[in-house]
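Apart from one protein chain that is not included, each protein chain of the complex appears where it belongs.
Labels run A, B and C following the written order; every chain starts at residue 1.
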Amino acid sequence: MPEMTLIEAIRQAQDEELARDPNVFITGEDVGVRGGVFRATMGLYDKYGPNRLIDSPLAEDSIVGVGIGAALYGMRPILEIQFADFIHPALNQIISEAAKMCYRSNGEWTVPLVIRAPYGGGIGGGLYHSQSVEALFAHVPGLKVVIPSTPYDAKGLLKAAVRDPNPIIFLEPKKGYRLIKGEVPEGEYVVPIGPARISRPGRDLSLFAYGMMHHYALQAAQKLESEGIDVEVVDLRTLYPVDKETILNSVRKTSRALIVHEDNLTGGYGAEIAAIIADEAFTDLDAPVRRLAGPDVPAVPFSHPMQDWFMVNPEKIAAAARKLAQW
Amino acid sequence: MPEMTLIEAIRQAQDEELARDPNVFITGEDVGVRGGVFRATMGLYDKYGPNRLIDSPLAEDSIVGVGIGAALYGMRPILEIQFADFIHPALNQIISEAAKMCYRSNGEWTVPLVIRAPYGGGIGGGLYHSQSVEALFAHVPGLKVVIPSTPYDAKGLLKAAVRDPNPIIFLEPKKGYRLIKGEVPEGEYVVPIGPARISRPGRDLSLFAYGMMHHYALQAAQKLESEGIDVEVVDLRTLYPVDKETILNSVRKTSRALIVHEDNLTGGYGAEIAAIIADEAFTDLDAPVRRLAGPDVPAVPFSHPMQDWFMVNPEKIAAAARKLAQW
Amino acid sequence: MDPSPDQKLDMYRLMLLARRLDERAWVLHRQGKIAFHISGIGHEAAQVGAAFAIRRGSDWVTPYYRDLALMLALGMTPAEFLMGLMGKRDEPNSGGRQMPSHWSLRRANAVSHSAPVATQSVHAAGIGLAIKLRGDDKVVLTTIGEGSTSQGEWYEAVNWAAVHRLPVIFIVQNNQYAISVRAEKQMAVQSAADKACGLGLPGIMVDGTDVFAVHRAVKDAVDNARAGNGATVIETRMYRITPHSSDDDDRTYRSREEVEENKRRDPLLLARARLQEEGLLSESQYDEMDTQIKASIEEAVKQAEAAPYPAGEEALHPVYAEEVRHA
Partner (left out) sequence: MDPSPDQKLDMYRLMLLARRLDERAWVLHRQGKIAFHISGIGHEAAQVGAAFAIRRGSDWVTPYYRDLALMLALGMTPAEFLMGLMGKRDEPNSGGRQMPSHWSLRRANAVSHSAPVATQSVHAAGIGLAIKLRGDDKVVLTTIGEGSTSQGEWYEAVNWAAVHRLPVIFIVQNNQYAISVRAEKQMAVQSAADKACGLGLPGIMVDGTDVFAVHRAVKDAVDNARAGNGATVIETRMYRITPHSSDDDDRTYRSREEVEENKRRDPLLLARARLQEEGLLSESQYDEMDTQIKASIEEAVKQAEAAPYPAGEEALHPVYAEEVRHA
């Protein structure tokens, strides 16, 4: 199996879906000749032409709204938001429209579409090129929120997203675009949207993460192994709807839970996972449910010392897990 | 002390603040001659004129963005969003701009402003006139999120909000506008933004709520009293930043926690409260941390049987609290 | 091509049906049988004129809440409308989920819209894009109030249509008020049609009380769009004779004289006079038509009243689509 980067897997998924279904098209800023500022659509304009790769005006709300209209007509749009930080102008179309269309029309109208957006910090992007936005969407019934952490999952989940009859928020950990490599089969396969994945079985503690933090979680787990702490790592992958079963089964086994994300702590996605565990696995718990997350400041600062201070990293994860394992 | 309704208290607070500070002005849709569709600014146009009560164009993003600009210049805008459901077009200005201005300028620029919006269901408003939106904001450092549940608090908190140097999201439980009555002192007082309020002390279980649900919580507590269950009710009032101390002290006393809101369960505000308790009051807990909330469907449906099915009410709260008390 | 005598009579019949149904809705409201009505009285000519300019059932429509006459012209039955007013289970717009007059009629290619104004304009642009990408022989017609053209979303929608020369007809029903706010507080141009020049497409202003003038103007725009020449903005000017909705009290912001004055340009009077002039509708033929319509409405009211409400639990679905229903 060829090894490739996360961004290459994303490009390949889009390439294959464009080839498979003439209803699939891509729009967004600079997705055409430029091939996307992160090169997620590189080469596709030459291959599929200007009717399949459409450079949009610089207006995110209309990128999503136009995508919704096209989806209503029967197309399968993939919408690229250049940075997750710039998804906010589109929140009305996403939350008021895409998420509610099926429900409000009693199932008469549906909007199959994928909104791709690079998210996350640690890349010198400062306040507005580093944000994590998953919590905004993992509270909105009608949306599905997907965050792949490996090239294999990225390709398989993106292909599943394109074929899903619902609006999908597909967030890509951009720090991992070129950093994360892995084996990816040629051609056809999908990874189902929904199930989380136990990426490292363990008995002492459950570590829940996604995106770049999932890699850091694995690194932390490896470090703790040498200290005799056996950590189970769960890659949540689909954040919404939540895969409660996998989460609860893991905690029932380990009796300890640590949730990690780089987004701000308060009101972040981890709160929901902690709340589920505190309710439904209460009697299984041997220790408090812990969260390790970005601090409650607006976003990741630019200057390196401050960026480092903000970011969760393998050392911080290992420290939090160690403390919890010893609780 | 005169008794008045929630909406009258809100109008009085605005009246007094307009009189107190010439920098205060109000803009939004229909806030002028019409006095607001809920009458929150009734009579103020005649009293203060068109330079203090400005009918905005029908464009929420610009209502907030213009408010930010005016605040930067030194004004103290109160911005009315006609229904919380229509705040989504303004999320970019709220989340990207208002919330981050102080931080990103290292404190050089600040945006003192209040965004008022009626929220919540049970009033036959269907999907788009019933939404609860607090979870969107109670995750955004730089914002403060306030929800009053009594006329006294509404007046005192709104006056505090107008004087606060930060952007405040002030959500008003619209079902209670005329339903909720209470004593309100004439003239000057403020209720500080920050502290939650124990509205009914109890020993068996802590019930956390806000807005209309806080009233239902009190009703449920009263009902349970006759069954011998002594419920402590906490009106959270300021949702963000979270008043952890009051919450944790209450749980340390009662050992049981139930959080109630009418917004969707998953990713809702209750998750954060549950997560805080599951971490910091773990050893005090005698039972799982429970949440009672709206179901995970897009919003409150219009047709009465479906609306009733959606809404949390005193009976549902009493049932959930009873079950938890007996756990 | 001018409408045939039969078509003209058809157009008038629809206008009269819309008016009588609308009046009946107000009666139901006064009787306390429905909780909410938003009226299209005064808008009938603009809507019926536009409807007859497209290929109904083949072309697409993204309407707004005042479009009762338009929806009737697209084939919605009076009973369907009335069931919507009452929140009955089988009403076709939303199965009782949305407030009345939040239209959807799948069989007529009339797309579900929400309450947040101007979102439907962007969907129309997207449908137009899909029509163009597929090379279909269709156009899409979308309607909106003049106040709502203040939304950035409207601008973004029209801009997409102009840049990509999409087959979209943007109809602005300028009834001179957005709830209480007069058009001159929304825009500094005389007519919403003037906005087109800033976006690089034709803008046409037409008397919205003259059904045949509207028909001609929209027909030209439709022909243009179908021929591949792109979009048009059309302002149809009329007066909102009723309060904004049954929740509104328009005496707070406009005089009775002004309203009475404007009732003189009632589109139904104008059309009837024209048909009479042309010898198509005698006094007695009119009486017969009116009697028939009223009888059919009473029949429909009975039917709607007898129709079942949804069960509460039906509100649990459909949050997600199992499959896309359309191709």
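The rule is short, and it goes like this: contacts are C-beta pairs under 8 Å (C-beta built on N, C-alpha and C of every residue); 3 or more make two chains touch, one makes a residue touch a chain.
Everything numeric in this text was worked out from a predicted model, so none of it was measured.
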From the list B:V31, B:L44 or B:A59, pick the residue that touches the absent chain. B:A59
Please identify which residue in C:R56, C:R89, C:K185 or C:R254 touches the non-displayed chain. C:K185
Which of B:R34, B:K100 or B:R256 touches the chain that is not shown? B:K100
Could you list which residues of chain C touch the chain missing from the display? 150-156, 159, 162-163, 184-189, 194-201
Where chain B meets the chain that is not shown, the residues are 25, 51, 54, 56-57, 59, 61-62, 65-75, 92-93, 96-97, 100-110, 112, 141-142, 144, 165-166
Contact set of chain A toward the excluded chain (per top definition): 29-30, 32-35, 37, 55, 57-59, 61-62, 83, 85-86, 88-89, 124-129, 295-298, 301-306, 308-310
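Keep this in mind: only the chains that are shown with their structure count from here on.
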Compute the distance, rounded to whole Å, between the mean C-alpha positions of chain A and chain B. 30
Find the geometric centre of each of chain A and chain C from their Cα atoms only, then give the gap between the two centres in Å, rounded to an integer. 41
Two or more other chains in contact with one residue: find those residues in chain B. 61, 85, 88-89, 127-128, 296-298
Return the residues of chain C touching two or more other chains; collapse runs of consecutive numbers into ranges. 94, 97-98, 102, 114, 116, 152-153, 319
